[in-house]
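Missing here: one protein chain of the complex. Every other protein chain is in place.
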Amino acid sequence: MEHLKSQRGARRRILSLAVAATALLPLLGTAQDGRFIVMASTTSTEQSGLFGHLLPAFRQASGIEVRVVAVGTGQALDMARRGDADVVFVHDTAAEEKFVADGYATQRRNVMYNDFVLIGPKADPAGIQGSDIAAALKKLAPTGQPFVSRGDKSGTHAAELRLWKSAGVDLGTARPAGYKECGCGMGPALNMAAATGAYLLADRGTWLNFKNRGDLAILVEGDKSLFNQYGVMVVNPARHPHVKAALAQQFADWVVSPAGQQAIAGYRIGGEALFFPNAGR
Amino acid sequence: MRLRAHLDLDIPCRRARHPTVSVLSESLGTAAALLAQGDRTLWHTVALSLQVSGSACLLGAGFGIALGAALAAYRFAGQRALVLLLNTLLALPSVVVGLMVYLLLSRQGPLGSLGILFTPTAMVIAQSVLVVPLIAALTRRLLLSALAEGGDQLRSLGAGPGQAALLLLVHERFGLLTVLLTAFGRAIAEVGAVMIVGGNIDGVTRVMTTSIALETSKGDLPLALALGFVLLAVVGLINALIGLLQWRGARAPAEAMA
Partner (left out) sequence: MTAPAQPTPQPLIGLRRATVRFGSTVALQTIDLTLHRGERLALVGSNGSGKTTLLRLLHGLLPGDGERRAHALQPEAREPVGAMLFQRPFLLRLPVHWNVRVGLWLRGVPRDQHDGRCRDALERVGLSRLAQRPARDLSGGQQQRLALARAWALQPDILYLDEPTASLDPSAKREVEALIAEVAADGITLVMSTHNLGQAKRLASRVVCLEAGRLLADLSVDRFFGGGELPHAARQFLKGELAWNT
């Protein structure tokens, strides 16, 4: 009788110890809790895999950990406006300039560029393959072929809207029959396009890293208006005093420095470079 | 998760009749390989998932059990309304909880100065909020049926509502364990809340569900599914262990099947 009782008691004690130990761990924070900054960036940049290549290099050079929260450009800028991030790294120059004008950052600097590509089914039922994006979109609109738009205030979405405008298609009054807004990131949009055989605008970085291509392929590329510029901004400590401005500035300075620029140029998938450094130009 | 890069997965793949079937079988194979190879990133992610959801359940249990017990044992004005609210909150979407906690913890929010946004602590808080209604509702049900059975006799022994509730909680401890396991399942399976308040930061706040979401959005569906199977396997193992403890701890087998 007694021995069974103590067995049960011992088991219970072990269990509660295990539970307590497990419970407390996340509250202790991560191992390297020393110097870190929070960077608001975009899903397309993260999903291209660039950060996995770039940030360890920065960490080694400076000892600073960069924690990336990847959301759409609009959301990233909102986060920074609220003071929930220390540095912003997005690709929507117009929105970034407004951000600076509103006083949330003191300056914006070019870091790198890549390009957008128009993706669609290999068979290309709308027959738009070529190198002129405006002409392609103009041709696509009346065919009723499915087109997936991110619809999420991202840099890619902003670019997509500009291109429709340049093609003379008014999405408000003359929305193409197959136009679908998913309100989602680049990856889910690509998934949707692959599943429904749709056209869409994507950044080359995410495309190159994407695995669920189905029978999608690049149909339009090389047009100058498909140019996609990335910029970096440090959140203004005058607006949000708690921001780790000094550390964030170190990052911003590094990424436009020769070391950072070289790291960017060195990132390749299958031998192909995804991003082209252009700081100071 | 850069698993594809450094895992040399050579899984024999029979030509399946249907692409979905082949994705499923490939994923099962990948899951088994992942578990066997013990990749460090994977186990760190699994450990974080368990810690976050486990802590959230314990924290939520503190509030949830007290709330559920109070609703069962006491009579007070507005009780019906509170129970209705509780049952409605069972349908609270995890992403909404995430959003509310985000606004709370954001620098512009009331608790912003704590600086815990985008940390595991924030995730624990969000998941606790998510499971409190579930734990409270289930505890209430459990206690109501226990009170129906023995409330009268406890009262005749001189127990007040609070004492009766406490005694019956001890009496129904196996049932409570099941309640906690249910809440744990809900917490570890959700992605909306932890994504928003955690930010899915690699190595810091990336858990199993947000990894699955990430791999899906990168188009690597087989890996995403495989991670899903790994998560199920881990949770299944925990349930089995607890079931074993329950069965051996309880002397009467009938009572152990809680």
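So that you can tell them apart, the chains are marked A and B in the order they are listed, and the count of residues begins at 1 in each.
As a working rule, contacts are C-beta pairs under 8 Å (C-beta built on N, C-alpha and C of every residue); 3 or more make two chains touch, one makes a residue touch a chain.
This is a predicted model, so every value here is computed, not measured.
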Residue touching the undisplayed chain, where the options are B:21, B:157 or B:232: B:157
Touching residues (missing chain, whole complex) on chain B: 149-150, 152-159, 163, 167, 170-174, 251-252, 255
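The working rule: only the chains that are shown with their structure count from here on.
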Chain A and chain B: spacing of chain centres that average the CA atoms, whole Å: 29
Residues of chain A touching chain B in the complex: 4, 8, 11-12, 15, 19, 22-27, 29-30, 38, 43, 47, 51-52, 67-70, 82-84, 184-188, 190-191, 194, 209-213, 240, 242
Contacting residues of chain B [partner chain A, same complex]: 2, 47-48, 50-52, 54-55, 58, 106-108, 112-113, 115, 117-121, 123-124, 199-204, 214, 216-221, 245, 248-249, 251
